[in-house]
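Sharing a structure below in structure tokens format, with a few things to ask.
Only one protein chain is missing from this complex, and each of the others stays in its spot.
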Amino acid sequence: MHFAFDETTTELIAKLEAFMDEAVYPAEAEAAEQIETLYAEDRWDPPAVLDGLKEQARERGLWNFFLAGHPEEGGLTNLQYAPLAEITGRSIQLAPAALNCAAPDTGNMEVLTMFGTPEQKEQWLRPLLDGQIRSAFAMTEPDVASSDATNIGLSIVRDGDEYVINGRKWWITGAMNPNCRVFIVMGKTDPSAERHRQQSMILVPRDTPGLEVVRGMHVFGYHDRDHGGHAELRFTDVRVPASNLIGGEGEGFAIAQARLGPGRIHHCMRSIGIAERAVEYMCERALSRTTFGKPIAQQGVVQDWIAESRVRLEQLRLLTLKTAWLMDTVGNRGAHKEIQAIKIATPQTVEWILDKAIQVHGAGGLSQDFPLAEMFAGIRTLRFADGPDEVHKASLARAELKKYAVRG
Amino acid sequence: MHFAFDETTTELIAKLEAFMDEAVYPAEAEAAEQIETLYAEDRWDPPAVLDGLKEQARERGLWNFFLAGHPEEGGLTNLQYAPLAEITGRSIQLAPAALNCAAPDTGNMEVLTMFGTPEQKEQWLRPLLDGQIRSAFAMTEPDVASSDATNIGLSIVRDGDEYVINGRKWWITGAMNPNCRVFIVMGKTDPSAERHRQQSMILVPRDTPGLEVVRGMHVFGYHDRDHGGHAELRFTDVRVPASNLIGGEGEGFAIAQARLGPGRIHHCMRSIGIAERAVEYMCERALSRTTFGKPIAQQGVVQDWIAESRVRLEQLRLLTLKTAWLMDTVGNRGAHKEIQAIKIATPQTVEWILDKAIQVHGAGGLSQDFPLAEMFAGIRTLRFADGPDEVHKASLARAELKKYAVRG
Amino acid sequence: MHFAFDETTTELIAKLEAFMDEAVYPAEAEAAEQIETLYAEDRWDPPAVLDGLKEQARERGLWNFFLAGHPEEGGLTNLQYAPLAEITGRSIQLAPAALNCAAPDTGNMEVLTMFGTPEQKEQWLRPLLDGQIRSAFAMTEPDVASSDATNIGLSIVRDGDEYVINGRKWWITGAMNPNCRVFIVMGKTDPSAERHRQQSMILVPRDTPGLEVVRGMHVFGYHDRDHGGHAELRFTDVRVPASNLIGGEGEGFAIAQARLGPGRIHHCMRSIGIAERAVEYMCERALSRTTFGKPIAQQGVVQDWIAESRVRLEQLRLLTLKTAWLMDTVGNRGAHKEIQAIKIATPQTVEWILDKAIQVHGAGGLSQDFPLAEMFAGIRTLRFADGPDEVHKASLARAELKKYAVRG
Partner (left out) sequence: MHFAFDETTTELIAKLEAFMDEAVYPAEAEAAEQIETLYAEDRWDPPAVLDGLKEQARERGLWNFFLAGHPEEGGLTNLQYAPLAEITGRSIQLAPAALNCAAPDTGNMEVLTMFGTPEQKEQWLRPLLDGQIRSAFAMTEPDVASSDATNIGLSIVRDGDEYVINGRKWWITGAMNPNCRVFIVMGKTDPSAERHRQQSMILVPRDTPGLEVVRGMHVFGYHDRDHGGHAELRFTDVRVPASNLIGGEGEGFAIAQARLGPGRIHHCMRSIGIAERAVEYMCERALSRTTFGKPIAQQGVVQDWIAESRVRLEQLRLLTLKTAWLMDTVGNRGAHKEIQAIKIATPQTVEWILDKAIQVHGAGGLSQDFPLAEMFAGIRTLRFADGPDEVHKASLARAELKKYAVRG
């Protein structure tokens, strides 16, 4: 056991930090303005500064880190990627997308890498890996608890050389972005099959007739226009070629499971970066703001928050790193319990830190003048993402109890 | 000691509940649509349904309850008003304004009632009491901790028969509404005077040259357009007649203090109504939503949240009611500690309940499909309003310690 | 609604406070020494100072306040008794017993008053009301969850003119005290009857053959010798006359229910007094202890604890008082939900305050030099008393949900 990063990681951290300092942080103010304009003009494409950042990142060799097992595309191990993903979380609206490491595309690229046909890879994976298009993953439905994937309602019915799709989805992140060219859609091809063999995944190009982008869901008052919002979709007799199926019929559940692990840990890594940025904001504000004759930084309660933030964050990061290491060594299934644990721990820790960082800023901390409230909104959604924390806790508890039941 | 409301209150509760059931709740959906349009059209006036509600409320005798000491205008005692204010909190975007009991106008009407000249009353108080115009209270400044009112920067300088005003304000609630016709502005007339005698308050009509409404501050992405937003204001050589001063020079701090007590308790009362509405949403969702084969309402963790919500809310309400009773019997100063206590207790309790209500709703709970996230945003601001909780806690602690210091 | 105590209460508060100041507090140090001796000599009778305090209390007319509905014995309404019980909680080892208002005798006296035969009253109630003997209530069993009274195992079998009792009990508070002369024992007379008609209560004198006092249960290492400990009891063919039955066969469950409400609220009232004493200790320590050059009282975190303590305690007291008022006006059943609410709220609030008071004292706060750790241990048990909090929360949640289920 030891706790130092390997040489590759250390070098990439330095390169990435240079990129953040030289390009990303300086672009944040302009991005904020461009995003404000997106709202005003009711547009859903990313802020214009992103294009330049993507170009620079690729030139600097900071690209596609997320794709574990595929060094030829830039992919690192999970453990190598973890501290880099964290750093991108510090500028959550720009950096992950700049490095082509943003959800939900990352998961979609993994799916296509693992399960796509050569044609699917050529048509969709290549431009995704090159950052030319974006994609979305359409699984959550308004009428079904998202923690229970076997329950899905959207139907995918074979009709000759085509599949016909009918149903509704919502919270489809990224789908409002017009450059989101393709959706991976989860639905049921055979409701009479065994419980985990009813589902299939299929590629649906954005412009397919019958596919309607109904509206963007808000999170608190944010639309998340910078990363393509969260769409409600309606599928009415949407027809795609049978060759658009990913894997075989009935493999949808298994593919979804394979997709989940990395997706969750990436969220956690980035969230730790969000929290570090929040601690930075908190400390800088505490040092610069004076009330009743002394800097806030000298107030005992504020010091308590700062210390607690540090203590909680160090623990959370280590569990995330260990989970990454487990994924690399025993696989995503072997790391299942740890993935659940960080999925539970991350939002509660980071939300707590953001709340205190906001409080140190006064009302301004809730406003558009600081990114803290928007960070809070984003983190708050993680307590539901792929099922609420409570479902994951119950599952983790059953695993724990099983140890003793067996022994007893 | 006894815990039943008097007859007047009981009757008014019944009348108000009828109004809520017959008019307010049914109007909520339409209001939500109108508010969405306000955003889209970048408008800041209230939703159109409000006019009809105001008319109805006044006809039903549900008007100006807040104005303690002035039964001729509809005013009740604080204790009588408390349960009614709570009920209006259940439909926070419509009901308080419908009854002409919405902040910040209530505080402004109190100020004018207590300290206004007959001319000021005629010109501004009368239309406010009649619900014809709205008003704002401009105290908070961007560069100064709002917990420290003696620190204010805006200058009010006498020049012949006029005062000349220069400075900046922000978080001026209601000021974006074009029907907000007048601002009560707090500034310094004599920076060399004794610490609490430097400040004065002055009336500034909206259209006065030099007064610039810069922008609306956001709260978690919300603009709060339904109640006129929260403006940033810039005053550049703004001139008003000397007769616009409220009270005398140097009385600003004292007037602000007089204004605070009722304002705080009204917020707390309404917040309890918000929490009750959230409990209702939580229970209804828990009963109607099924996961893994049984209603969420049967899950132990959800039951724990519901029970805790009830236990906390009952305690909070009683402390608010006792505080109202103290204000009625020993005055606002005599109730100072209790007002601080509810100011501290209310947001932490109600925020906790809202968080759980949201969690029971899944991601939808954060979206525009339910009012819960917007309620959360509103309550979150109370942890800063007139100074962050931490300042009030320190003050309360010193008062507590004093008891023992004297004795020891 | 109003929040002032009636004249009777106000006068009794003054008399009780005088008694506390003149007699009870000054006796605490001696009592502590006597209790230490009890441990060393393995004795279980109360500290000797108690006798004098009882005599004085009775002379001052501070006696049997708890017996609601029986002013001829000194009984007050629940609302009148509440603030007095709170004051006795400030010196929890001495004051409740000094006023003959200590558990479990209070509940036993209520049972005998309501359900006892004239002979039972003569033999047991009279000496209890006169403070000559003590009693215990034997309900909890080691093998059965105490939250589920229908599950009781001890058997009470009719045999001619006698009942024969067999079974085990534990946590029988007061039973180690040799002056605890009688036990009210709950058991099953008819296991085949309807679920709530199987149980009966019966009087068992301490010296009855076959009744064995096995050991005292500890609580965090404390034996609670001052109030007779918590005994484990074994009943082996214990025979008592049939006339010792309280009420009729099958009435045990109903009697237990009638006994619970007042018992719970008395615990809550006294616990608030414990918390107030803890706040007093916390403030006095904070004012007198200096670290790093300034009194602890000036540390922000300590001020935060003191303020939070005050805010939570005020709310808790009001809910307890309202519950007392409901018991007086709509009866114990009518106040059922509120009794559950204070049963849940009290230990969590008071435990939190004690924890902080201890923390302010440093390691000494956990030791025999201050009463805080022993208070903590006592309060901690309340989270289990008559069933763990979790059972009460689930019940309260179901009641809350029912409101909406009916409506929906």
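Should a chain be cited, it is by its letter among A, B and C, assigned in written order, with residues numbered from 1 in that chain.
Operating definition for what follows: a contact is a pair of C-beta atoms (placed from the backbone, for glycine too) under 8 Å apart; a residue touches a chain by one contact, two chains touch by 3 or more.
Predicted model, so just to flag it, every value in this text is computed and none were measured.
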Option touching the unshown chain, where C:Q299, C:Q315, C:N332 or C:T349 are the choices: C:Q299
Contact partner of the left-out chain, one of C:F137, C:W171, C:F235 or C:Y404: C:W171
Missing-partner contacts on chain A, residue numbers: 1-6, 79, 279-280, 283-284, 286-288, 297, 300, 302-304, 306-308, 310-312, 314-316, 318-319, 321-322, 325-326, 338, 341, 344-345, 390, 392-394, 396-398, 400-401, 403-405, 408
Where the unshown chain meets chain B, residue by residue: 299-304
Where the unshown chain meets chain C, residue by residue: 40, 42, 140, 142, 145-148, 171, 217-223, 289-292, 299, 301-302, 358-359, 362-364, 366-369, 373-374, 376-377, 380-381, 383-385, 388-391
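Keep this in mind: only the chains that are shown with their structure count from here on.
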By mean Cα position, the chain sitting nearest the middle: B
Label of the chain whose CA centroid is most distant from the centroid of chain C: A
Centre-of-Cα separation between chain C and chain A, whole angstrom: 53
For chain B, residues that touch 2 or more chains besides their own: 302, 390
